[in-house]
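One chain of protein is taken out of this complex; the other chains stay put.
Each chain gets a letter, A and B, in the order it is written, and its residues are counted from 1.
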Amino acid sequence: MVEWQFTLLLLSNGLLIGLMYSLIALGFVLVYKATDAINFAQGEFVMIAGFVVAVALGAYGAPLWLAVPLGLAAMVAFGFGLERVMLRRLIGRPIIAVVMATIGLAAILRGVGPLTWGAETKPLVLPISDEPFILGPLFVPPIQLLGASVSIVFLGVFGWFFLKSRKGIAMRAIADSQQVAMAMGINVERYFALAWAMTGVVSALGGVIWGSMLGVDVHLSLVGFKVFPVVILGGLDSIPGAILGGLIVGVVENVAAGYVDPYVGGGTKDFAPYVLMILALMIRPYGIFGKRIIERV
Amino acid sequence: MIHRECGVLKTTYEADMALYPLPIARWTVAALAVLFFLVLPFSVHEYYLSIVNLIAIAVVGALGLNILVGSTGQISIGHGAFMSVGAYTAANFAVRLGAPFWLALPLGGAMAALVGAVVGIPSLRIKGLYLAIATLAGQLIIEWTINHVTWISGGVQASIEMPRPAFLGVEIASQRGMYFFLMFFVVLAVVGTLNLLRSRIGRAFIAIRDHDIAAEIIGINIFRYKLLAFAISSFYAGVTGVLYTYYLGIANYEQFQITVSIDYLAMIIIGGLGSVLGAIFGAIFVTLLPIVIRYAMEALGGLVFSQASVLNIIPNLRLILFGTLIVFFLVVEPEGLNRLWRNIRNYFRVWPFAY
Partner (left out) sequence: MRRSFPLLLGLAVAVWTTHASVAPAAASHEIVMGFLCDRTGATQTVGVNMCPGAQDYVRLVNAKGGVEGHRIRLIEIDHEYKVPPAVEAYERYKKEGAVVIAVYGTPIVYALTQRLTEDRIPGTTPGFGRGDATDGTRYPYIFPIAATYWSQGAAAVDFARQQLGGLKGKKIAYLFYDNPAGREPIPVVEELSTKEGFQLKTFAVPPPGVEMGAQVLDIAQRYHADFVIAHLFGRSPSVSIKELKRVGYPLRKVVSFVWGSAEADVEAAGGWPAAEGYHVMQFAGVGTDYPVLNEIREMYKKEGQPAPKEMTSTVYYNRGVVWAAVQVEAVRNAIRAKPDGRITGEDVKKGFEKIANFTLGGLVPPLKITPNDHEGGGLVQIYQVKGGKFARETDWFSAYNDVVAKHIKEAGAKK
């Protein structure tokens, strides 16, 4: 194969996988945008959703049209419940408290998942082929195409939601200032619960798509580590930022693996985005689209 | 610590800052010294000493992390990596140059302090979540470096076999010998931290934690003290790494991955942020938790579950309890075990006259 075609394939692969990272990052951004909470358990959310769908499909033989909504419903309920039991009590506490609480939550979920559904890897088979579409010099795997389209659809839906819908505007008001929003008669707690439920929805679809890529077991939660460079690069509170951050991370990873690895003799793929992220933190910590009100020292 | 006083009768700052606020505190410390250096090591089985040894190592690391997180209000998810920096530095000095432990240990700590200060540089510009993620990146970058630079890691297997520490020409190999070796550093770390926190530096840290802008206005050089906090805290982490290396006889980078950073954060949160006693409690608690759960489940779990499922339940239960405790303390008792301890002490301080 000629070099330019290889490069092109690397780029297309990076863009598609990047959009799949965005899907995970979206859940993180939604919660941060609305509630200022940081979710270090995003990967575990995805894992739990994957477990629910895979078990419904596999062990109970449910059809797909039932299993996926079941996963969605479970994650929405989970998001609501979590906000009520745990996160509401942490409002206004220092950031480390929320960070550590979600790290603790991650440990709980990593214990509950295998204990409830068994630790062995479960296949999550979607009725789509593994054979790639051939588009000129490119070939595109259907699952990545699905992931990318889901991300783009969510971008559109949430973009519309935050810009146009009444609830979305209320959420933005809360993000700006909780006190003022409360004074304007917005039920802040209800919107917090809504934000966590929305994260549940995104995580559920992330779980289905990543679960079908990797198979479902505790390792599925590792995709959570991909979130941080994505959101820092894009901007913590920006939905287009999550998409763009995902694209950047995807492309950087692929280019690093294709062109840097041979010289370093090791895998730079998961390492390069973090280096990029450190640079971004130094130069533009609020990210590409983030609000410029980062608390500086 | 365990004494009861009958009122605050201090008239000078010296008295308020004293390490032993009352004469009886000296006796308490003396009694603890006798317990830990004479009674305990010669009365219990080596197995229990090995647990105490693990706790001892954890105490040093937790104290160090607590200086950064609890006292200065910064955050680090990279302490596991700082430990590995200390471990590999000491291992390289000990193996290549034959450095004895009293040389390798401070060198490991110093190198970790240096690296820690560099990773802490972003703290000058950013804080909170951003700093957490920056230190997470530090963790991954250090891991990657040690993993790939064979000059540091001693070969593709990234592990260096460490000679046993020798004291006056005698090799320390048994758990009992290790106990004394480790306890020496625990005492050093505890006294060092207590003194640090009541010194000018320690109070500057606390001022920065409580309100950084106010601290700057009263003349604290935030730039210097934040980096100093990172450096001191990483020094402790580095020493912890070296102690692990001596204790296990090997430096291996997989011992210091991100789960270790999280375990240490859990220790100081469960123990109580910003308190020396809390860090010690936290280290004890987090180390003992899985052991206690296992013994309890081995004894009682068979009554409820089948033998095969007990083996699956024990470890998962431990994970769940570990997470639940972190969340519980954060939500219900942010000051951790230290607060519970104080509550108990205050209760007995006036007991039996409640008012």
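Operating definition for what follows: contacts are C-beta pairs under 8 Å (C-beta built on N, C-alpha and C of every residue); 3 or more make two chains touch, one makes a residue touch a chain.
These figures come from a predicted structure and were not determined experimentally.
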Cross-chain touch to the chain not pictured, restricted to A:L70, A:I95, A:L220 or A:L276, is A:L220
Against the hidden chain, chain B presents residues 45-47, 50-51, 54, 57-58, 144, 147, 156-159, 161, 173, 175, 244, 247-250, 252-255, 259-260, 263, 287, 290-291, 294-296, 298-300, 308, 311-312, 314-316, 318-319
The missing chain sits against chain A at residues 1, 3, 5-6, 9-10, 13-14, 17, 110-111, 114, 118-123, 125, 130, 132, 139, 141, 210, 213-220, 222-223, 225-226, 253-258, 261-262, 265-271
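One rule holds in what follows: only the chains that are shown with their structure count from here on.
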Whole-angstrom distance, CA centroid of chain A to CA centroid of chain B, is 33
The residues of chain A that touch chain B in their complex are 38, 86, 89-90, 93-97, 99-101, 103-112, 114-115, 119, 228, 232, 236, 264-266, 270-271, 274-275, 277-278, 281-282, 285, 294-297
In the complex, the residues of chain B that touch chain A are 69, 73, 75, 122-130, 132-134, 136-137, 140-141, 144, 147-148, 212, 222, 262, 265-266, 269, 312-313, 316-320, 322-327, 330-331, 334
